[in-house]
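Sharing a structure with you now.
Below is a slice of the complex: some chains, not all, each in place.
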Amino acid sequence: MYSLTVRDHFMIAHSFQGSIFGPAQNLHGATYVVDVTFKREVLDDDGLVVDIGMASEAVKRLLGALNYRNLDEEKEFLNKNTTTEFLAKEIFDRILAAINQGDLGPNASRLSSIQVLLKESHIAWASYEGKV
Amino acid sequence: MYSLTVRDHFMIAHSFQGSIFGPAQNLHGATYVVDVTFKREVLDDDGLVVDIGMASEAVKRLLGALNYRNLDEEKEFLNKNTTTEFLAKEIFDRILAAINQGDLGPNASRLSSIQVLLKESHIAWASYEGKV
């Protein structure tokens, strides 16, 4: 199995609902350093998992739609706790949609799975991995 | 599959038995930076893999029981080579016991697997992963 990973980041404000979150129930924020890993059984004819240029641009564009936002005010996250693991899945879904639209090139449809990992600090991170 | 990782560390002395270990047969020591990754198929109702507060405290407490020790003098490691890979499994077992005692909350029993990774330097690390 082959993989290719690209790293980018975004910075948001949010708050959590539920006593389990303690002081994180306050409006606060985070920098998420995002590692998107594309996996595939066989390389394409150019010797690639995916076109790294198209993949990097797509990831930057998708993260850009979240960057510099207060997630508490975004409709799509209404009544959701935008935890690190939740956001990993959300970004996974958006990358999958981008692949299906052809944004990562025609060969991206042959990817077998994608992992999205979000680092929220030097001591905590979360990920979601799913099939393409 | 979702994952959540927390990082902590501990510092111990030990020595190894067997000529394969060369100079590491001398009493020496190591800082182990420990990444504990909790994996789960579905998030809980709070949108979490596991309560990160409870998980971090449990990991800190378990590593605290090893921290600032000479492992050669600990009964439980008698006649064992406390290699990095051995210690990864040892810490995995202790986390599993903590989960079974309820130390990581009731939802932790729905975890599917745990990986414990120990970095012994900038150029070497080892891990153990097993089912919950």
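We just call them A and B in the order they show up, numbering each chain from 1.
Here is the rule we use: a contact is a pair of C-beta atoms (placed from the backbone, for glycine too) under 8 Å apart; a residue touches a chain by one contact, two chains touch by 3 or more.
From a predicted model like this one, the values you see are computed outputs, not experimental measurements.
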Q. What is the total copy count for the complex if 2 chains are drawn?
A. 6
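Definition applied: only the chains that are shown with their structure count from here on.
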Q: Calculate how many whole Å lie between the centre of subunit A and the centre of subunit B, each centre taken as the average of the chain's C-alpha atoms.
A: 27
**Q.** Residue ranges of subunit A touching subunit B (in the complex, touch as defined)
**A.** 18, 20-22, 80-86, 88-89, 117, 122-130
Q: Can you check the complex and tell me which residues of subunit B touch subunit A?
A: 1-8, 43, 46-49, 51-53, 56
